[in-house]
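First up is the structure itself, then whatever we jot down about it.
Below is a slice of the complex: some chains, not all, each in place.
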Amino acid sequence: MDNKYLMYGGDYNPEQWLHMPQILETDIKRFKEAKINTVTIGIFSWSVLEPREGEYHFEWMEEIINKLYQNGISVILATPSGARPHWLADKYPEVLRVNELRQKYLFGIRHNHCMTSPIYRKKVRQIDTELVKRFGNHPAVKMWHISNEFSGECHCELCQDAFRMWLKKKYQTIGALNDSWCTTFWSHTYDSFEQVESPSPLGESCIMGLTLDWKRFVSWQTIDFMEEEIRTIRETGGMQPTTTNLMYHYGGIDYYRLAEKIDVASWDNYPAWHKGNEIETALDTAFWHDVIRGLKRKPFLLMESSPGATNWQPISKLKKPGMVAAASLQSIAHGADGAMYFQMRKSRGAEEKFHGAVLDHYDGNDTRTFRDVCETGKILEKLGETAGLYTTAKVAVIYDWENRWALEGSRGPRNEGLHYEESVEKSYRALRRLGLNVDVIDQKCFLQGYQMIAAPMQYLFHENFPGEIRRYIENGGIFVMTYWSGVVDENDRCFLGGTPYELMDVFGLRSEEIDGLYDWEENSICQTEEKMAGMKEEYVCKYLCQLVKPTTARTLMVYGKDFYAGSPVLLENNYGRGKAYYVGADAEQWFYNDFYRKLSKEAGIEGIWHDEIPEGVEITSRSDGKADYIFLQNFSPVPVQLCLPQGTVLIGNKEGKMGSLESIVIKVEKGGKEAM
Amino acid sequence: MDNKYLMYGGDYNPEQWLHMPQILETDIKRFKEAKINTVTIGIFSWSVLEPREGEYHFEWMEEIINKLYQNGISVILATPSGARPHWLADKYPEVLRVNELRQKYLFGIRHNHCMTSPIYRKKVRQIDTELVKRFGNHPAVKMWHISNEFSGECHCELCQDAFRMWLKKKYQTIGALNDSWCTTFWSHTYDSFEQVESPSPLGESCIMGLTLDWKRFVSWQTIDFMEEEIRTIRETGGMQPTTTNLMYHYGGIDYYRLAEKIDVASWDNYPAWHKGNEIETALDTAFWHDVIRGLKRKPFLLMESSPGATNWQPISKLKKPGMVAAASLQSIAHGADGAMYFQMRKSRGAEEKFHGAVLDHYDGNDTRTFRDVCETGKILEKLGETAGLYTTAKVAVIYDWENRWALEGSRGPRNEGLHYEESVEKSYRALRRLGLNVDVIDQKCFLQGYQMIAAPMQYLFHENFPGEIRRYIENGGIFVMTYWSGVVDENDRCFLGGTPYELMDVFGLRSEEIDGLYDWEENSICQTEEKMAGMKEEYVCKYLCQLVKPTTARTLMVYGKDFYAGSPVLLENNYGRGKAYYVGADAEQWFYNDFYRKLSKEAGIEGIWHDEIPEGVEITSRSDGKADYIFLQNFSPVPVQLCLPQGTVLIGNKEGKMGSLESIVIKVEKGGKEAM
């Protein structure tokens, strides 16, 4: 994306209105009113593009693309593989999924095609080829949108075979598989790869190695499917960048691996604004923006968001005044090069007719939503120069898909919630509240270069990971690891001889036991006689309490209750030129806020903002090396007053006043900022 | 029903006791003690009537019917199609249902036969024919009871084909179907009718047009099955009136359409008395009595009720003293010509052996239940002259099955509860508390003639409905419509160009947005500066808040909170000679109580009762034109004192005193009533 403007628009489904051309006329008119410059088309068009096998109808799409282009609107063109036509499922039933109970799906819904099916892949290649041939060189087409919200899994015989092939390639011999999965347990030894079946409530659910490998396979197979689509585009001459729209919280695909295959990461974001505290929602959204940016550590796209209420959330809540602009701008603040909507116009019938859209059934331009969209369009237009700028972070938090999978399948120490993601977010939020840009990375990412890294609950260690951590700390890094880390290898086999595996000397301790607490129980993290500066007297901790035996580590804080009262929970160990910290329990947010504040201060890790940051204000920055663009957003319910640095206020109040949901964007020349 | 007595009795299963003739002797004796005059037999007798295919045994039934007749007890004779014999399911497996997951049921339970199966229909025709041949002219037989509690659905191939035929007949071309169902959405276009499958969690669940038509088909097919039974009876010479027993809250069949095919509406009523506030339970029961009466707008039957605890409710609660009589009488008060029980005698084993019955396993007549039944028998005997009398209502509430179906399948604006039925009941209850008889009608019923009509949450508009409303108001009617009305057509396609569809001028407003509230949220409906008389300062509203833009409508009350505070929520518009009212939010009951009181007063709509009605007292009336029979029932926990009009007290205290659960029935000559 080298264009110096921010993308603005969304998913557009003109195929639903071909019989009402006046609607399509209105669309273009309204898009221009709202300063919309980009729309995504074709996502669900397959049945219109190829109504009968091999019979292609692109003329309507061409007409629309041309008209858009003539009106200065670019196109992100989707491959239609997210939902196939009825005839395809009827003629080639193998394209329909089979669920884990081994029930074949009927045609229906949308994403229920088998990612393995050779026929489905062939049919997708054919339609993609035709699409690229027709539009690959069209000047309106700026990007390829591969399929839609990849997700789900299939247990058909084709997938079972593909899974077995994948295992054979990975393990070579069945003995190696048995060893890795510890199948002697409960007499589960496999005699051959042919015996392996994907996990099922009707079959195997107790071999964690199988479960983990199945998740890896599904992730790999989905990415492989996507790669095949990308290859088709490239081979047919489509040279625009590729993306696919990722999803909040989605666990079925290792997004770090997927992101290696696309040019631009993008995602669909539907926070439950106006449900709880907006500040919390904003921080959670910020985390996911940073997860997505972290996938490629470069500008990404907000591909979908709702300009009004969604219709699939439990409650369709209207967006209050200011919310549409604030939410769109937040994505830019975290490094997006565009903020897009689902959907441009509400469909007339079926599942999503009540989903928020730029244009609704009424069709007038005097709706509150349309005014909000126009307003946001103006804001994004003013921020064109931020497009393409990078976000630089001095600190990182590790969030790892394989770790998540292993924890999800875990039996013990808490089957009612291990809270992995919450624990990651706690570290993230504490750092964000300090005004630090934060990278979210996984254990395969490059650690060196950050000033501080948090690795919460890193249960699963890949072979190289402990060595990387050791090297990072040795070279002067600050590394914070929490309870239940370094317990199993990549096959979910326990490390023998003590944990955290290969890092007991680095952290100066050995994990001994871990106590699960009922939801209603709590313990506390307390000061010792030798008070630790910057920390309160006591913090609540819940859910899990790790008991450790220090060797060289210094005990900073101790448990306050239970039979392990007085035993260490927060420890520090010097290693090489760096420091290793260990947090033994699931502490409350305040603990992390205070702890990271203290560590940052001691290590001189400074954010873009030197003043105290009022509660509820998000501060981020993007930079081109010469100037910093500082984004200030007030997600608290009360107005705030900030003292702005010298610079150019691009958006918002020049005196630093921000009402609730208001924002300020200020450009600060590198020299100028220092003077603040 | 031209007989001048009220039917009293219930479901009787002598086939369970053929081997114990002394039991059958006792039965008759007890029936007479209790003044029982009617029993329903044959509902589950098929396996005894036809133990082997084509081998009929009616002699036992004849003997019983004769004996009943000799003892002055009439018979409602049921066709046995509600549960078929084992041999039938074994020999013709097609008669067993297939569920939505496409799993075939085994033999079991009761109502699990396919309504489409030609074999099942044939076998039912045969047994019905034999039954009518044998008993069609028996003087004891007063009515035909068609099958039992029609319900459920089947997804077998026969049903799929029948559904496709039904669709073909409705839409003629697949293009018309695609257009009506908006199948371009998610590339779901059908190429032919053969591709259509009934909705399924394993297949389609996102095409609301399909879901809606499937519900219509199931309803239609069930009614068609029933019609075939009725036709068989008529063709074989059975000329007594027909009925079938309907169920509280049952949504699977459009009862308005079903009722067109039977002579007498009847239903099974099992309120959860003694669970919450009896007043609320009584009002809810009153609503359903009036729904059933509304189906044919003439006297109906209470076909089943429990003289003791049921055994299938979560808790088998004993009926407290007075409850059996009060509940039976309530049905008469709302227009029933009889109050019947399930069951006459507890079966010895299986599912319902602990279900309340007139006679229990102990078999003595010194049980509390039997005494209650005798007491109630005496009361009904005294009210014989009310049999056949009509209930006249000046006001109506619209309760519409198709609307219910569309709302049930809706995605948005509140997937955690749209509360359609509660909203209908709120208007109903407010009107009932004014002592008004209320008709419950659907949108296809004739509107003209009522003084006021409430149409809560009328989301789906049939083609003619807005025109009927317009005409009704034009001619001087008062019409109250609430939020989320006039949104979609009969295929659940959104109306374009603004809503409420075709009525924006009639109501003088346009609906703009609708806000979903979480369960814990609320807003308020407030007075404006210009106070509205008869209304409180503020009412709570919840769940849904519609934002509207008035054109000619006057704003009567406004929202109290959120960003739309001050915007109109209650509006009034003059149209023609009538008035159109719009209620924008899901208001609390008090709002409706006050609002309808005010409207009734202003319009001079008077109930049968001119005094203030104490809390918890239900007042209804039936009339033969010359006299009104006024029913007073006290469902409050405290005694009340009413000032009775001049007339003959048929039941209860002549001074107007009623303890909790006590009743008074008074006959007031038309002249006399005016004098009150």
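As written, the chains take the letters A and B, and residue 1 is the first residue of each chain.
Everything that follows uses one rule, which is that contacts are C-beta pairs under 8 Å (C-beta built on N, C-alpha and C of every residue); 3 or more make two chains touch, one makes a residue touch a chain.
What you see is a predicted model; the values in this text were computed from it and never measured.
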Problem - Per this structure file, total copies of the shared sequence (2 shown) - result: 3
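Criterion: only the chains that are shown with their structure count from here on.
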Problem - Rounded Å distance between chain A and chain B, as computed from the means of their C-alpha atoms - result: 50
Handout entry: chain A-touching residues of chain B, taken from the complex the two chains share
Key = 101-102, 179-191, 195, 197, 200, 202-209, 410-416, 491-499, 510, 512-518, 562-563
Handout entry: Of all residues in chain A, those that touch chain B in their complex
Key = 13, 15-16, 19, 44-48, 51-52, 80, 83-87, 90, 99, 103-110, 275, 308-318, 320-321, 346-355, 361-364, 367-369
